[in-house]
Structure formats: structure tokens, C-alpha cells
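Omission of a single protein chain aside, the complex is shown with its protein chains in their original locations.
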Amino acid sequence: MQRIVTFGEILLRLSPPSHLRLTQATSFDLYFGCAEANVAASLAKFGLPVKFITAVPPNELGESSLSMLRSFGVEPFALIQGKRLGIYYFEHGASERPGKVVYDREDSSFSTLKKGMIDWESIFKDADWFHWSGITPSLSQDLAELCEEALEVATRMGLTISADLNYRPTLWKYGKKANEIMPNLVKHCDLLLGGIDESEKVLGVPLKEGDSEKEVFTNWMKAYPRLKNIVSTHRMRANASSNAVSASIWNGKELLHSQEYNISHIIDRIGAGDAFMAGIIYGLIVWPEDHQTALEFAVAATCLKHSISGDINLATVNEIKALMSGFGGGRVSR
Amino acid sequence: MQRIVTFGEILLRLSPPSHLRLTQATSFDLYFGCAEANVAASLAKFGLPVKFITAVPPNELGESSLSMLRSFGVEPFALIQGKRLGIYYFEHGASERPGKVVYDREDSSFSTLKKGMIDWESIFKDADWFHWSGITPSLSQDLAELCEEALEVATRMGLTISADLNYRPTLWKYGKKANEIMPNLVKHCDLLLGGIDESEKVLGVPLKEGDSEKEVFTNWMKAYPRLKNIVSTHRMRANASSNAVSASIWNGKELLHSQEYNISHIIDRIGAGDAFMAGIIYGLIVWPEDHQTALEFAVAATCLKHSISGDINLATVNEIKALMSGFGGGRVSR
Amino acid sequence: MQRIVTFGEILLRLSPPSHLRLTQATSFDLYFGCAEANVAASLAKFGLPVKFITAVPPNELGESSLSMLRSFGVEPFALIQGKRLGIYYFEHGASERPGKVVYDREDSSFSTLKKGMIDWESIFKDADWFHWSGITPSLSQDLAELCEEALEVATRMGLTISADLNYRPTLWKYGKKANEIMPNLVKHCDLLLGGIDESEKVLGVPLKEGDSEKEVFTNWMKAYPRLKNIVSTHRMRANASSNAVSASIWNGKELLHSQEYNISHIIDRIGAGDAFMAGIIYGLIVWPEDHQTALEFAVAATCLKHSISGDINLATVNEIKALMSGFGGGRVSR
Amino acid sequence: MQRIVTFGEILLRLSPPSHLRLTQATSFDLYFGCAEANVAASLAKFGLPVKFITAVPPNELGESSLSMLRSFGVEPFALIQGKRLGIYYFEHGASERPGKVVYDREDSSFSTLKKGMIDWESIFKDADWFHWSGITPSLSQDLAELCEEALEVATRMGLTISADLNYRPTLWKYGKKANEIMPNLVKHCDLLLGGIDESEKVLGVPLKEGDSEKEVFTNWMKAYPRLKNIVSTHRMRANASSNAVSASIWNGKELLHSQEYNISHIIDRIGAGDAFMAGIIYGLIVWPEDHQTALEFAVAATCLKHSISGDINLATVNEIKALMSGFGGGRVSR
Amino acid sequence: MQRIVTFGEILLRLSPPSHLRLTQATSFDLYFGCAEANVAASLAKFGLPVKFITAVPPNELGESSLSMLRSFGVEPFALIQGKRLGIYYFEHGASERPGKVVYDREDSSFSTLKKGMIDWESIFKDADWFHWSGITPSLSQDLAELCEEALEVATRMGLTISADLNYRPTLWKYGKKANEIMPNLVKHCDLLLGGIDESEKVLGVPLKEGDSEKEVFTNWMKAYPRLKNIVSTHRMRANASSNAVSASIWNGKELLHSQEYNISHIIDRIGAGDAFMAGIIYGLIVWPEDHQTALEFAVAATCLKHSISGDINLATVNEIKALMSGFGGGRVSR
Partner (left out) sequence: MQRIVTFGEILLRLSPPSHLRLTQATSFDLYFGCAEANVAASLAKFGLPVKFITAVPPNELGESSLSMLRSFGVEPFALIQGKRLGIYYFEHGASERPGKVVYDREDSSFSTLKKGMIDWESIFKDADWFHWSGITPSLSQDLAELCEEALEVATRMGLTISADLNYRPTLWKYGKKANEIMPNLVKHCDLLLGGIDESEKVLGVPLKEGDSEKEVFTNWMKAYPRLKNIVSTHRMRANASSNAVSASIWNGKELLHSQEYNISHIIDRIGAGDAFMAGIIYGLIVWPEDHQTALEFAVAATCLKHSISGDINLATVNEIKALMSGFGGGRVSR
């Protein structure tokens, strides 16, 4: 069984109940999550042993974020320092009204982390796989360097490494562009989740107009020779309440496509990418030679995430396999 | 006016609010219901006099289940015995995530019932119609025998008898197969709700591949000559949030088909079959010669049930008739 | 910047939460609104200075209705008199179950208003635009006369005047028909929101079978020569959960049509017409020469209203413009 | 077993949840109740057969009020007429902030009732006891006359008659004073709940300064010779969250006093008097010769009501007897 | 009528519902408030014209905080700048478990304010009274200087000035002690709310052991000769659910004491001091010569605040006067 480590920030999410707007709220529903924590929790739900590395403040909010992770069986390793847990407010969208995220994550405990603060060798000692995302290096130079430090140790210790590019332009505010920082980190990766439009801006790999996904990913593999698999998700015909999702995987030889799922009633779209990421990690661990099955697992996982409140995919391996086998939402499971 | 008696178990249903999963719940919404109780309450809502025969424990949960029935105008006749009210946990599905029922109904007060405990003659004295379902005989040999006892008395006293086959394989756990028990009970029925796939497993009537609904129901009428009408519902293009429903009736001469309703946003699917059953009982009482209208009433009733929270159809006769007349959800009724 | 005055009743709305029916409710969600108040609040949300003229009782419910308006920046001018705030109960529909309004608005404080009670000259002193709707004159002879009084003063003082015909047959109960009262009021209007089917019943303008919208509106302009623009909304393929909306404007020369929006998941349909009305008022103020843009703004506004709980459109000018530019609900705004 | 009839209005009660003020509410908790309905429901909870006579409008609110009564086993007899169900808003008090009632009950369905509308002979045919309160005759001359009509029939048919004076000065608005109307009604009573301060204003019996309760009640019996028992409740050291209650009974010979209960944490004070009234009716039926026990039952009933949300006392006979025996809230009942 | 200006930060308050602890919360109730905003809202509730000067971020949280103030009739004047609205988490206490505040207010929009950013002369043009508190200068050197700037302008323009010392040691983190900053600000004040234990730490006025309140306040008046009144509140026999409050006022001649209120069931203790402050400002405006009445008004106001959820005192002048007249929570106001 593969032992996985993920590293990133965990945020408090505050959402008005039902479909109320932020300005209508008299209460907020409370969740915890963010990219790498969501991946960790989903993998733990799949039954894998997972550690999550982060920093939280010495107060009740920090404590609750760790309790939530523990409740899934994730083993959190958190520096208890700094002054606040980052927050994001999330307003659910509906039909033609888009969902809205208001970040309030600056000056968080996680943002106080720096190179040298974390004993990566000890953390990676019993681990097989390390996952990170492009969120962390976007937050500060210190975090980018800490990320690099982790990647170097993980590489040295022989871990499989995966990343979700997760490019959010509004987060890169400390003076560096994504493509000044990310290449040095991505070069450590075996598995990458990204999309064509991140080629130049994140990976520094030029795009020609009309390039197919296969051509782009071929170029990525040239630029980052350690890459063994590149995965990508596709969202179509979307409004805030319904859309269709599918995905593809490029393993250097074939570009495989998943089936497409229509999702007619989205409950919560946040974390859909992280659900896919956890799905593909699990898939490639369980079916290392069967990329199609791994991909179908991941896209069925992300499909189910859209029906689940909060940031974290609560779908089990059995539920995902049932959907893969064609047993979707049309019946009641008794 | 026909006076109706239904007999069966009433369960406590516990559901997480909104679309939360069972493992996310910090509270449960509380409903009471189950097949025959749902039929009883819907018929009372239609204005018919209805008695419901059951057993509940001598505690607050038992008391509440009866209060709920009384609030609809159903007259409950309940033995107060045994130790617990059966429970089922229901997690609402969404899109491709199926709804989920977790039963916790064993050792309930209802399961303590046996032949001889209920004075059927007194109960049926003022009654015209008796309705039961395949849930009850699935629970225990004692209940199957009690069911038979009721049917024999009802037959003797000249009541019209209807049944919903309601075949749920996971419930038949006491050592008998459905088709060892049900034929002896179904032979008392005038009206049956069932589907082709229940032919062999429940009624012991063999199916040939490619048999049409008409052929199958013709065979059922041969095997069960008391049957005057067989009704069946059809669910199509379904996920957990939307589908289409229609129905058919076989009266021994014609197979009539209802219109089909698209249900684009399901609020609560539990009890849809019971809403249909109540609808067809009402329909056949009010329009005994007009099977098409009776069927349209029943399918419009089940259509509306999908928009109503809880197990019980709260649609009124006027609301159902309005939908039959083409006035659906597109306007606001002021 | 145009300063706007609207005049009408504000009601307490009581709705069961989620999709519960009125008879299931153990609590009611509480909103305040009604046609002209909704227009006022939406215009204030757009940044315009707005006064709302009404009457409320001297109790907490009256006070809360005014606080709500103030929270939007509307300046309420309310006579504090009479004994109760009018109420309407609203049950959300779903799929084929229509939404339902139960009025309990008689004998309200607003219904005690009469000619001579309000100092219109002082109210209109700093105002540029007056908006009213056909709800007010439907409620009583006194209110119809008060409405006329207001319109005469507004005309005399040179305000632009708009009206929403808002014909609800069940409200006209005091012995006059709409077309006995409305023509005398509508003759003061520069802008009208109405539909073909209101031609005879409200405006007293005969309809010939097969008349196109253009022909009907041409007749309206003949009958009411002060009219400069007539707008109309169109709702198609509707059930209680989804439909499509579009709109048209007739400026005496051209009949312009807006794009059509599919609204797949309606959160709250009440106030959609008022959202359109506020949109077209804003649109014609900001783009007085560009009727197409004004119309597109109004229909995008009403589209977004369907995604917002309560009677009032909380969409901002920027959100509406984003939707007009093609950025709908398919993405998450971060 | 005594069969009881009560007659009065049933109101919708709307209360902000927790201890929110009316002006803070974004939702209202919904209860139904009012004096005579509360007495009816409590007596049904005690196991007695009870009818409740009233009028409700032909809408969902009327329907729900009757469903609530039915859920307790009360048999409602309601004229379905008029246009609205009366409402009262109730804001819970706390400590030194008093609870607050805002009435919105005018023009209700009940207020349309008149002499001749109700077939009292048929209603009283199977009844032994009739209960009414001073609320009904306070609402209109018509209702006062209807009340008198009921009392005359009840007297003629030999029923025991009880009344709660329930004097609320703000309700007597139709031009008559309480003591112009009530004496003619009270003269039919066998049992009366009232207090010294109601002597002149309600019963027209003069008070001398310093008169003891015994002297006052002696005078009442002289003025109303049919009276067999007069009961009175006493509330002491009260703030909105805690107080002490006791009661007394005058049977023409002795003035008996109950024990006093300290109620340290009031959950809901509304209906405390009605709980007492139901308690004393039950007490005098069960222990007709033991006025002390009857009184202790009634005061224990009212004590428990303070711990129960809503207008209706949900305490059972066994719970009340347990409290009478000294088993109060200090233990957990397992 | 006195026109009042208050200046300070407005925070988002997030509290678990009921008495849940922060670590148990799955939702937070949402309020806005903080010292000077609470005073502003309470004074507006009393009917006085009030402006509140602050800064909020350009997002929904900022917008909601201003909407809340507007709903009370407060006119907010807010710079829209900076990146976040400050937050405090509040866990209600109970019995021997103290309430708990977790601040997350650093780097708020308000903390970006500096001298020169606000046009005090324009703000004070129509004003009579300026109120500030010791919270603002505790937050940063810039805010202390801005506070001084405001005070100098207010003094120059002849406004009456009041302050609440509001000493919270944990807030003074920027390197200055309270008594290095506050004296220069307090010297502008006509009215001060403070307690003996703030003498040295805040005002720099030495305390001798055993000094009476009168002696201490006499020394304060010597040190700050502009002071006309000093008020102080006293909390006794307190646990988190109940206590007793009283207050005193020193006007340079007499030390007057208020009556003491027992508050047996605290609903929300936050803002009790601000309720008192608003009460004494109102009291001294309305009864400028009757300090005893002004003081009794203020202490009755703070008493009622303990019964009201949220930071803001919703008690009206009439409710406060009723309590002063002895009509407390023991009755129900109908």
C-alpha cells in the first residue's frame, strides 16, 4: 500500500446556507479545505494512509481544521504558529449566477512557513508518494522555496511526485510570475494535472494556435522529462447548476479519453479538481498498467464530488466503481 | 364513499438535511412513513375515510408516528407493544449519486405481530377496501401468516383488495423466497401494482424473453383469476435529480398508457410508488368505468409526489386534476 | 443622476424553508417585498437614489419592513398608521408543482391610504422619475384615486413616469374592472411594462386574433400617446424549476428582441418582473439612445433574479453586465 | 369518561427562534393555539375525548391548524369560511425584557361567526362538559351572542360548564365593557378561573379594599349561584425567565392552597393558564371529591407547561403525577 | 436634537449557534459590531441622527456591515479600501464556562487608516457630539494619530466629546502603552466611561490603595479639567449566565449610584458596555440637569442589552423607560 504525503494550506470556508448570497447571510456554513487537504482527505477516504503537512494557528480554528482531517483518518502534521487561519467565503452560484469566492487568506499561519522549518526527511521516511499543488508557491517566495526544498528531499528519497498546476492568476501577487517559479518545481514531477491554457503561463512551454492536447502534452514531456503521465479535465456546457465533465490522460504514448458525465444538479463544485486528483493518484496506484481504468476512476470521482457539499469528496471506492459500472443516480441504493 | 383499510409497518425516517451525506450529518430531518402508511395518508388527503392497522412501541416515537397519521385524518389502529419503532436512514441522492437507504428495522414492534393478535372482523366491519403490500410478508413468517389471515377475512367479508408487490430482495431474509409466499396472498387481490421483472421472482409466473407487458399481465390474470386490474409504473432516463415517469393499466381487455411527465428537479423520490398506488385506488373508485382517467390521475399524483419532501404525497385532488388538465409548474398559483 | 420615487405596498412574505409545502411548515422564512418596493430596492442596489412611498403599521413588522429598505439605501417615506402589515404566504414550487401564493393583505395599513394624505409635491420636489404599478389601483377605489392624484402631480412637475401593468384578476375585488380604472392612470406614462393579453382587460384596447406584438403595441401608443417605450417579457418552456426568459421593447419605430436565457434551476421566481422593470428603468437612464442595450440589461437582470432568494434582485450592475458579456454561471468568480 | 367540548378561536403564532427580537427575525417558528384550543389539546393529551368548535379559512393555514389539533386526538368541528386565520406574533422575553405579543387577529374567519351558524344541539349530544373563555365574547357582539346561545343550549342539555375569565382589556374594542357582557354568560358556569382583580371589571362584583380572596370568591358565589368551584393562579417573584407559581380553589366551604413551584428557567410561558385550566377540569373529573388533589394536579400541570415550547401543554398525566409526588427535574428519566 | 458622530472599526462577529463551542460549530451566526458602531446603532434606535465613520473593504462583507448600520438608520461614512473586514469569533459562555473571544482583526481595512485620509471638518459640520473609544488608538500608531486629529478638529468646532476607555491589554501591541497615548486624547473629552482599575494604566493617574471611586474620579477631573461627567459600570456576582449590574456617575459634585438589576438569564453579554454608553449619551442629552435619571436610563439600557442577541442594543426608549418604572420581565406585553 502506498503511503502518501500532501503539503499545503488548509482554509476555513464560510458559505451562506442554501443559495443565499453573501450579503443575505445571517449565518455561514463552515467547512475546512483547500486543494492539497482535499486530496489528502479523499485518499484517506479511499483507504490509503495519508499525512498532511501544514501550519495552523494556536486557536480553536486551527484545532478544528486538524480535527476535521483526523476524522477522515488523515494524520495531520501541523506547525502550530502564526496568528490566523486563512479564510475563503464561498457563495454558491445557481443557473446563470456564477459561484463566487472572496479570499481572506493573507497573513495566515501557513504563510509564515519558510525553508528549514519542516523536517522533510523525517516526514518522508515512511512515505511513497508526495503531492503538492501550484497554490503553495503562488503565495510567497518563502513558500515557493519551501516547496522546492520538499521536492528536492522527496526526489532524493525516491518518492513518486504529483502536482496539480492549479493556476489562479489572482494569487500570484508577490512579484514573480508563475512561469518563473513553477518550472523548477514541476521538473520533479512524475504526474501532472494541468490544462492547455497553462502551458505558457505556468510551465513556460510555448503554445501554437491550434495545437492539439496531444501535441501540447508531448511538448510538456519534452520540457519535463521526468513526467510519466499528464492528466487534464474538461468541463463543458456549464452553468452554475449543471455541466458535463470528462478527462484525458497522456502517458507519452497514447492520449486516452474518459467517458463524459452529465451533471444536471450541482450541489457543490468546489474541490472537483481535487477529487479528480485524488482519483487519478488512487487509480494509478491500483491499476498502474491500466491507464484507462485509472482515468475512468478519476473522472467518476470528480463527477460524484459535484453532488457532495463541502470541499472534500466523500465518495467511496465502491461508490465510484458502481458509477463506472453504469449504476448512476437513477436508482435508490437500499 | 369507500372506506379503506391499509395494514403495514410505519417507520421513522431519518435524513440529513439538504443534500448532506449520512456521514456529514449533524442533524437528521424526521419523517414517518412506509408503503402502506403512505397510501393511507394520501387517500385521507384525498378525502376518503381511512384506517391504518399497525403496531408501535409504548414510547414517544410510537406516539409521534400515530400523531402524524392522525394529523392527516387517518384513523390509526395500533397495537402498543414491542420495544422499538423501526428506522430507516435515507440519504438524498443528487445527479449521479444515488439516494441511499440504510435499514434499521429489525426487532421492531411491528415484527412482533402474529396471527390471532388482530381482530380483523371488527376492523373490516365498516370497510369496503383493503390494501396491503409485499413488504409485510417479506419481514417474517409470522407476518406472512398474519397477512394471509387478514386477506381471508377480507375476502370472506367481501372487501375489494389491492396490493403493491413492492419486491425488495434484501428484505426477504427469513428463509422463504417471495414466490413461495406471495402467490397465496396475491390470489385474494382485485388490483395489483407490479412490474414485469417481478413475474417469476414474486408471482411465480414464468417470463419468456421478449414478452410484452400485455403478454405478461395476461399470464398474471390467468394465474390469479380474481385480478381485475394490473397497473405498472415506468421510470426512464433517470438520475437522482431528474427523470420521466409514466404508467400503464391492464384491465384484461386493453393495455392503456398514461402520458409521460418529465420531472426535472426531484425533491424527494421516496413514496412515489405509494403515491401512485393511492392515486389508482382513488381513481378506480371515482372513475370505475374510465380506466384511462384513473390511470392519468395516478400518474399525475406520482409526478407531484417527486416535488414533495417526506414519504407522503401531500398533493390534493384539485392539484392533481390541475396537472392532468395541463396546468403544471410553469405558473404561480395566486 | 436620476432620482426615482416609487409608490406602493410592502408586504411581509412568509415561506416554508427549502421546498416544504405550507402545510408542512414548522417555520417560515421571512422576507419583505412587493412590486414597487422590489423595483425601488433593485434600483438602489444599482446605485441610484430612490425613495419609496408607503404606509406601515406602528409595530415591529412595519419597522422591520422599513429597516430592510434602508439596508439597501432606499429612503422610505412611510405613513405610520393602520393596524397591520399585509402578508402573503409563498410556497415554492418544484418541477410540475406550481408555486403558490396565499394572500392575507386585506385591511392593511396601506389600504387605509386616501387622496390628500400624502404631500406629493414635497416628495417629487427633488425627483426625476416616478414608478407605480397596477397592484395599487387594484386594491381599492381610494388607492386608485390616490394613484391618480400622484400621477397628476408628477405630470405637472415634469417627472418621467413608468408603470408595470401587473394585472392580477384576483386582486380587483372592489367593484371596478381594471379597464375602468387603468386607462386614466396609464395615460400619464412614458414607459409601460405589459403583455398582449392585458390589452383589453387592462388598457381597454381591443385585440384582434392573430395581432402581432408590434401591432398591439402600435395600438397602445395610439391610445396612450404619451408612451415612448413599451416593454414586455416572455417566459417559455416553463415548469416551476426551469424555464427560458426573453423580452422585447417597442419604441414606436422598432420592435427589438433580447437574447433568450435558459434558467435551468430556479431559486426564487417571485420578483422576476420587478427585476426586469428596475433593469429597464436603469437601462433607459444609462443608455437612453441604445434601446437594445437597455433591454439586454433588463433581461439579464431578470435572469439573475431567478437565482436569488427573496423578492428583491440583489444582482449588481457589474454582475448583470458580466452576464450580458457572456460570462454566465459556468465559472467560479474568484 | 367525560366528553368535553371547547369553543373558541385558533390562531397562528409566529415567533422568532431562540431569543431573537421580532425586528431581528429572518424566520419565524410556527405554532397554533389560543386559550380554548390549548385547553382542548391538553385534555386530549390527558386521554379524554374532546371536540373543538371553531371557524377557519379555506386555505392551507386553516387546514394546518386543524391538522395540529387532530394530531393530538382532538376532533375539530370547524366552519370553513371567512378569509384569514388570525395571527399573533410572540417575542420571547428574557430576564428583565418582557415577552411581547403583537396581535393581528381582526377580520379572521372566527370573527365572522354569528348566532345560528352552529348546530349546538348536535354538538352537545354526546357531550358532558362545555368549556369557553372570556376571549370569545371580547371579540365582537356577534360572538358574545353566539357564546350566550351555546351556553343556553348547554345548560338546557345538562352539561357541566367551565370558563376562564381571561380578561385582556385591549381586546374589548367593540363598544361594550366586559362587565356588560360577561355576567350574562358566567351565570351558566359551574367552574370559574379568575382573579380578584377581575371582580369588578369582568363580573361586576364590587371589591372592597383589603378583601381577601375568600371574601371575594364568596361574593362571586352569591352573585353567580350556579358556581361550584372558583380557581385562581398566583405568579410571584417573576421576571421573563423565572418565577414561582401556585394556585387556590374555593369550593364554597374551604379555600385550599396548592404548593408553590419555583420555575427557574422558563421555556415558554404562553398557555400556562390554559394548562392550569385543563388540569383543573381533569382534576375535578378524576377526583371530584378531592379538591386538594385536583388543585395540585392543575398547578403541577401549569408548572410543567413553562418548560414546553408552544402554546399547548404536552405534559402527560403520568408526568404531572410524578411531579406531584416530588420527582421534579433533578433526575434524568431513563 | 443632537446630531452624533462616532468613529471606529466595525467587525464581523462569528458565533456558534446555541451554546456550542467554537470547535463544535458546523455553522456560525453572523453579526456585525464593535464598540463605536454599537453605540451608533443604539443611539439611532433611540431616534437620534447618527453618523458612523469607518473603513471597510471593497467586498460583500464590507457592504453587509454598512447595510446593517443603514438598517438602523445610521448613516455610515466609510472609506472603501484595504483588503479585509476584521473578524472576531465569539463563543457564548454558560454558567462557569466563560465566553471566549478569538480576535482575527489584524490587517483590516480600518487598520489602513491614517491621518489626513478623512475630511473631519466636513463630517463634523452638522454634528453636535463626537464619540470615540480606546479601542481605536490601541490598534496602531496611525490610528492613534488619526484619533487625535479628529479630536482636535472636533474640539475646534465645538462638539461635545465622549469616550469609553475600553482598555483591553491584549490589543495594545504596537509598542506604546495605553498611558503613553490615551492622555493626549482623553484631554478633549467632556464625558468619560471608565473604571478605577484603568486609572494608572490608561489615564496615567496614580491610584492609592483604598481610594474610593469618588477620590479616583476627583483626581481624573483634576488631570483632565475638561471632563464634566465620569461614569462607571459595576458587574457583580457574575457567572456567564447571570449577574447583577449597576452604575455610578460623578459630575464633580456628587457621586450618584443607580439601582442594581439582577440579570438571571444572560442571552448575550457582548456590547453591554456600549449599550450603557449609548444610554448615558442619550440620558445626558435628554435630561441634562438630571444626572440620576440619565444614569438610571443608561443602566436600564445595559440591563436590557443582556437579553438581546448580537452586539447591538435593540431596546427602545419606551422599553427602557418601562423598566425604569418597574415594569420588568415578569409580565407579557400584549
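Order of writing sets the labels: A, B, C, D and E. Residues in every chain begin at 1.
Throughout what follows, a contact is a pair of C-beta atoms (placed from the backbone, for glycine too) under 8 Å apart; a residue touches a chain by one contact, two chains touch by 3 or more.
Here the structure is a predicted model, which means the values were calculated and not measured.
With respect to the full assembly, the chain omitted from this view is in touch with A, B, D, E. Of the listed residues B:61, B:79, B:157 or B:223, the one in contact with the hidden chain in the full complex is B:61. One of E:77, E:103 or E:327 touches the chain omitted from the figure, and that residue is E:103.
Touching the missing chain, out of A:31, A:46, A:72 or A:110, is residue A:72.
Here the missing chain is touched by one residue of D:2, D:179, D:292 or D:307, and it is D:307.
Across the interface with the omitted chain, chain D contributes residues 17-18, 261-267, 303-304, 306-310, 314-315, 319, 323, 327-334. One chain of the complex is left out; on chain A, the residues touching it are 67-68, 70-73.
Listed here are the chain B residues that touch the chain not shown: 14, 17, 21-23, 25-30, 59-61, 63-64, 67, 83-84, 87, 89, 91, 100, 102, 104, 106-107.
Just so it is clear, only the chains that are shown with their structure count from here on.
At the interface between chain D and chain E, two copies of one sequence, fewer than half of the residue numbers in use are shared by both copies.
Taking the mean Cα position of each chain as its centre, A sits at the greatest distance from chain D.
Chain centres were defined as the mean of their Cα atoms; on that basis the chain farthest from chain B turns out to be E.
Note: centroid distance chain B to chain C, computed from Cα atoms, is 45 Å.
The distance from the centre of chain B to the centre of chain D, with each centre set as the mean of the Cα atoms, comes to 42 Å. In chain E, the positions touching at least two other chains are 26, 67. Shown are all chain pairs that touch, namely A-B, A-C, A-E, B-C, B-D, C-D, C-E, D-E.
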